[in-house]
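Only one protein chain is missing; all other protein chains are in place.
Per-chain residue numbering starts at 1, and chain names A, B and C are given in the order in which the chains are listed.
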Amino acid sequence: MSAVPGMTPPLLSVRDLVTEVATARGPMRAVDQVSFDLADGEILGLVGESGSGKTVTLRSILRLVAPPARVAGTILWRGRNLVALPERELRAIRGREIAAVFQEPMTALNPVLTIGLQIEENLQAHTMLTARERRRRAIELLDIVGIPAAASRLDGYPHQFSGGMRQRAMIAIAIASNPRLLLADEPTTALDVTIQDQILKLILTLRQQLGMSVIFVTHDLGVVAETCDRVAVMYAGRIIETGSVATVFAGPRHPYTAGLLASVPRTGGERRPLQSIPGTPPPLSQRSGDCAFAPRCAFATDHCRQRQPTLSAVAPDHAAACWHPEALTTAPPRTAAIAPPPRAPSRPTATTPLFEVAGLVKGFPVRRSALARLLGKPQRVVHALNGPHFVLGRGETLGIVGESGCGKSTLAQCLVRLIEADAGTIRYDGIDIRTLRGAARRGFNRRVQMIFQDPYGSLNPRMTVRQILGEALHVHHMRPAAAIPDRITALLDLVRLPADAADRYPHAFSGGQRQRIGIARALAVEPECLIADELVSALDVSVQAQVVNLLLDLQNQLGLSVLFVAHDLRLVRHISHRVAVMYLGEIVEIAPTEALFAAPRHPYTQALLSAVPDIDHSRRTLRIAVRGELPSPLAPPPGCPFHPRCAQAIDRCRRERPALTARGGDRLFACHLAPPQDGAAAAPRP
Amino acid sequence: MTAVPTSGAAADPRRRRPAIGLIAGLVILGLSLLTAFLPGLVAPHDPLSFDYKAILHGPSLVHPFGTDNFGRDMLSRVIWAYRIDMQIAVFTTLFPILFGTMVGALVGFYDGIAAQIFGRIVDAVITFPFIVLVIAIVAVLGPGLGNMYIAVGMVGWVFYARLIAAEMRVQMRLDYAAAGRVLGYGDVRIIVRHLLPNAIGPVLVYWMTDMALSILLGSALGYLGLGARPPAAEWGVLIADGKNFMTTAWWMTIFPGVAIVLTGLGFSLLGDAVAELLRPRR
Amino acid sequence: MKRIIKASILAALFASASSTAMAVERGGILHYGRYADSIFLDPVFADSNVDIWILTNLYDTLLLPTDDGKGVRPGLASAWQLSPDSKTVTLTLRDGLFFSDGSPITAEDVKWSLDRARKPGNGLWGPDVESIDTITIADPKTIVLALKHPDPAILASLTVYNTAVVPEKILEALPGANDEEKAKVFSRHPVVSGPFMLDSWSRGTVMKLVANPHYWQKGSDGKPLPYLDGIDFEIIPDDATRILKLQAGELDGAELIPFPRVAELQADPKLDLKLFPSTRTSYITVSVRPQLSVGSPNPLSNDKVRQALNFAVDKDALVQIVTHGIGTPTSSFLSSATALHVGKGAVFPFDLAKAKTLLTEAGYPNGFATSIFVLAGSQDENTIAAALQQMWAAIGVKLDIQQVDNATRVAHYNKGDFSMRVGFWTDDTPDPSEAASYMAYYPHIQSLHTGWKNDEVDRLFTQSQSEIDPVARAAEYAQIQKIYNATAPLIFLYETPYAVALRKPVKGFNQIPLGINIFVGVSLEK
Partner (left out) sequence: MLSLRDLLNRMLQIIPTLIMIMAAVFIIVRLLPGDPASAILGDRGSAEDVARINTQLGLDQPIPVQFLYFVDRVLHGDLGTSITLGVPVAQLILERLPVTLLLTAMAALLAVVAAIPLAFLAAIRRGRGVDLTIGAFFQVGLSMPVFYTGIVFLTIFGAGLRWFPIGGYGDGLGEHLYHLFLPALTLAFSLSAVLMRNLRASIIDVLNADYVDFARSKGLAPRLVLLRHVLRNALVSTVTLFGLSVGTLVGGAVITETVFAVPGVGRLMIESIYGRDYPVVQGLAMTLAVVVSLVFLLVDIVQAMLDPRVSR
């Protein structure tokens, strides 16, 4: 499949691409001296963390960076230099020869135009088809990308499509004129894993059928491993390592690539502590002639801090921009030297229950119109929680995973009473917390704290860190006023922030640092239990590992119980003692981590695990893990909530809702199919 | 994940313009306020004293803006009008912004029946032409600036409340508000200490516009004889007074007009700058 | 009495002769800009100037006022006779009188119209003809009014719009429970006796009148009046806009030209600015009640205080500022254009020293604070008040200017709950009794709501109302004016003419001192 470079001239040849965009602080070099080739039919993965310049590189190819950006260098596309091409001629290439798919289908599709029109305008621009033919072709395209009942969806608007369907529609638009090259900018980042799985497979299928080349921008190394032929790793606007995926992932020669690979949690194999890269990526505006990675690099020498390395071959079809490409092969990795990686969690010995949750129900009524009320239309309800049961033991970390809309965040919020449940019981340390009021409630609030997902939204931007922490200490009388400054310093130290961070405002910190401040705020009231809702999902991988490791460390140090809510199964695996899988407001399986990942029993768990891209898997199989999309929580299906998407569903599944039952040991799941005894289940992957 | 829209957000070259706007706005309004506080220092003549020998004189060295039909110095009248018009700008908006912010904060925070009632009040107020409402209320209370403040206060707060309630709802979706509740903070603390400082931005921007609009409203009421009391100088009254002399004594209307436009410009520039400054930083 | 009548006839003849000296162009529509629209086109029930100043163009009266507003001349009645005891008036109708629908105007119509006008509760103007006891039709051309008592103003009253002749049969046939309701229906499509009839009316925009083809009066060319084909009354409330429209040639005439603009328009070669003598006086009404509504003593109840305030007003300056030199200081509470007016020069000439002395004598050596109502949005009133504020400051009187709208002011006024207010007066009848009864005679409306009561004036007024000896009546009026002016329940200001701007081709327009616009003789030259 992959073309051998050098035999035929490359389809696309980028040389010394420089893109400067204007900012408040003057021009910023977002892409710096980037060069790469793309062979016909090849999939190139462009990876890097946020701000590394991968998206700007991609957009520079079609000159889609907003003016007054400056693009320099050469981009040779089938013999023509796109950088110098007049706008009119470039327009004939855009969409016709090179098409693009963007990250967020909701914002990339024009919300006020029908999907049909947005497909047809591409055809109108590049083909001689008549209106009738364009419409037929549009239906055909929707059909190709797997949108059911394509003809009827043509006149729908983007908001009437689900996320996955929107992404399919965007792909349909992109491939409308049979382009030779597809530029895919994080096309699956906004999607759930099962949908991501479907989309990735769609792109692979299309590549096969249409003979397209693809440049795939992503931050997810797992996605690269499973879909790409070659990879280029970007850091601070430059490509720092490139080569075939197999070579680079097996033996990275740049410390950054190595660090990145080490900080990514895996779905399989032995649970190892996550490794992190210290520090954060540099802002692009503060660049000088050094190696941009030097400040974070364990192998950096003075030479690195003075001279900028260029990309040079370290092996056949493998190049790295590092002064010491041999260091990784000779020295043991010391990427996380600052903080020794915490031990992988083991099951705590004492398991007295801290939280006991039973039959929790929460529905969000949909606002009814005046007319509907007048006509006595029944109230429609979004069923967010349909009675999950579970226990969180003292000192235990329980991971709650599930895709968006499964109710996991609602569950977390009910536990701290940000949301009041409609029915069911929540006992904390034996007390029913749903009826607590006044001082008792404040006491409970002190003992159970929550840490939040959004590093930007979770801190009040108008308060300094000192005010944020001081307020928590003051309100709960944690310390006498005189002792508060010391305590703030201690808290900052606990989350590994310098003392002088206290007098700065949140915007002065990076995302990871903000999450630490959020943790410090929660710890200020000395809680026994932390509820972390998607704590690191907004962070870059290298930083993710830092925060996760910090959390594990604190848990060990302070004996905290943790409820870790996340959609990232790989991450949950690395943190949790036990994992609960949620689907449509219910827990469908709950089991000790090792057991769950080794042998998932519920068909949904199995599907979920098989959909997760993993660095250890070299090539994605074309079998789709799970069909269809999440049913509407407004009208959950009768019987087993998963049955409409379950390949093995039997008649009973459609009628009867399976209960979460213990099937040997610590393992519970809710499925009619599985035999009652804990037998050997099918492995998650064929 | 890495949801940074690389396309345009970083690429707006105009982000340096607000600095110029801010300075210009501050200079205009600073001078206006100074004039408003110390008109006596700036004005060359007594704005009220008649000079029957100098009726309707055109601009000259003695009277740079000319004189009116009483022989009063127009420059001094325009200057003294700053005192009244700046007062109009501030006093008309003071109660609305304070009370409106308070109501808006409560409605935005608590929702429920009160919010429903509030919604209907908002509908009623925005459905009915504002100036007619104010004219009717001023007519009830009697003309005069004090009553204009009351009249505007009775309806003007609704706009602020609506703005702040909407912004409160936006802020409440952010996690820091939830964090406060999880930390067991009281409602008052969450509203006053956390939500309001973040929700107040659009209100401040609107306030600037509203102050400029208040001057216009004061002028319109002055034109209808419902505003400032004679012989006090107020720009709208000055223009209305000069209306009959448009063709013979243009200076009676032009200079107050320029003062209104200039002050409006000041508020507008400052409003834009404030909006820019309050734009969330990340 | 006879002499008076003769004099009136002569005056009338002179007036008509002077206005018809030259050959006149016929035809054309006159576009006339008014500041406000009429409200109610019924002669009995109309009560505001926007109606009564134009009503006589639609409805003719038995007698007509002379051009100077002081006398009467023949109208629908070609002659009249007063009995020696002055208790009977005999009127002779002209031949060939028709309503605008072509039906004849009969003696029955006249009697019915007068009865309607004097029925108690019908409109505001009934008291003018309250002296009529019975009306009899002696023959189809002769109507006899028997009076309850001699009434020196009876002939004048017969020139007033409320006595205008309307068609009995048509009005009676209209739906409505009472005269007022019938009048409301009638006035929308009236059948008229005057020179013009209503063609169309879109309220607030334009009222179109067209010539009544059946009108009796003849023009200088011997053909029936009016000369014009019609008049469009266009409503332009804003003074500046009205003048702009006139200057642009979109109007042929515009009323109520603000005095600041007079000089400018006089200089305009295309325009003819008229300053018609008027009975319009401007003054400040003062409440002379011993206590203010809040209960505190009222300094203005002291005669000396009011005299002092009067002396402290620099009338010449005021005339300069407010009227741009066009007005003259009033010499009595009656305007100099009103019959039986006496006085020369300002009632209280400007004298600050005297004012201070008087104020000290009254016990206010350092002055006092008081307030004045002005009509919100009225530039004239505001200007007057601002000027007074300045002038009275010289004697220590602080004047607080309170802008109010008309209804508010009237409400306060009727309750006597005010200190001062700016006021204007215009006579509606060509006799001083109207002004005297409202301004000086307490029982009517408490002397313009001032609360001023002088028994001698009340007695003199009552006596003058049935005094048929003109000399004696003049003497009574002289005495009334002397007493009234000296005790000064008003601050006397000035009297002003009516400023009307016409385009040069417009000829023959008259606005008599009573304010009434007379379009019957207007012609448009080519």
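Operating definition for what follows: a contact is a pair of C-beta atoms (placed from the backbone, for glycine too) under 8 Å apart; a residue touches a chain by one contact, two chains touch by 3 or more.
Small disclaimer: the values here were computed from a predicted structure and weren't measured.
Novice: Going by the touch rule at the top, give the shown chains the omitted chain contacts.
Specialist: Result for the missing chain's touching partners among shown chains: A, B, C.
Novice: Looking at the full complex, which residue from C:79, C:263, C:411 or C:472 touches the chain that isn't shown here?
Specialist: Of the candidates C:79, C:263, C:411 or C:472, C:411 is in touch with the missing chain.
Novice: Which one touches the absent chain: B:38, B:62, B:98 or B:136?
Specialist: Result: among the candidates, B:136 touches the missing chain.
Novice: Which of A:15, A:96 or A:479 touches the chain that is not shown?
Specialist: Of these options, the touching residue for the absent chain is A:96.
Novice: Using the touch rule from the top, list residues of chain C that touch the missing partner.
Specialist: On the chain C side, contact with the omitted chain comes from 39-40, 47-48, 121, 124, 184, 202-206, 234-238, 240-242, 244-245, 247-248, 250, 404-415, 423, 438, 444-445, 448-449.
Novice: List every residue of chain A that touches the chain not included in the displayed model.
Specialist: 59, 62, 64, 66, 91-96, 99-100, 102, 104, 107-113, 121-122, 125-126, 157, 159-160, 170, 173, 183, 369-372, 374
Novice: Which positions on chain B touch the chain that was left off?
Specialist: Against the missing chain, chain B presents residues 5, 7-9, 11-14, 17, 120-121, 123-124, 126-132, 135-137, 139-140, 142, 212, 215-216, 219-220, 223-224, 236, 239-240, 243, 246-247, 253, 257, 260-265, 268.
Here is the rule we use: only the chains that are shown with their structure count from here on.
Novice: So the centre of each chain is just the mean of its C-alpha atoms; given that, what is the distance between chain A and chain B in Å?
Specialist: 47
Novice: Where the CA atoms of chain A average out and where those of chain C average out, how many Å apart are those spots?
Specialist: 89
Novice: For chain A, which residues count as touching chain B in their complex?
Specialist: It is residues 21-24, 28, 30, 49-51, 55-56, 59, 64-69, 103-104, 107, 186, 189-190, 219-220, 413, 416, 418, 441-442, 445-446, 448-450, 452-454, 456-463, 471-472, 475-476, 507, 518, 521, 525, 537-538, 540 of chain A that touch chain B.
Novice: Using the touch definition from the top, list the residues of chain B that touch chain C in their complex.
Specialist: 48-50, 52, 55, 69-70, 139, 142-144, 223-226, 229-231, 240-241, 243-248
Novice: Quick one: which bits of chain C touch chain B in the complex? Just the residue numbers, please.
Specialist: Within the complex, chain C touches chain B at residues 239-240, 258, 260-261, 264, 317, 320-321, 324, 374-379, 382-383, 385-387, 389-390, 401-405, 408.
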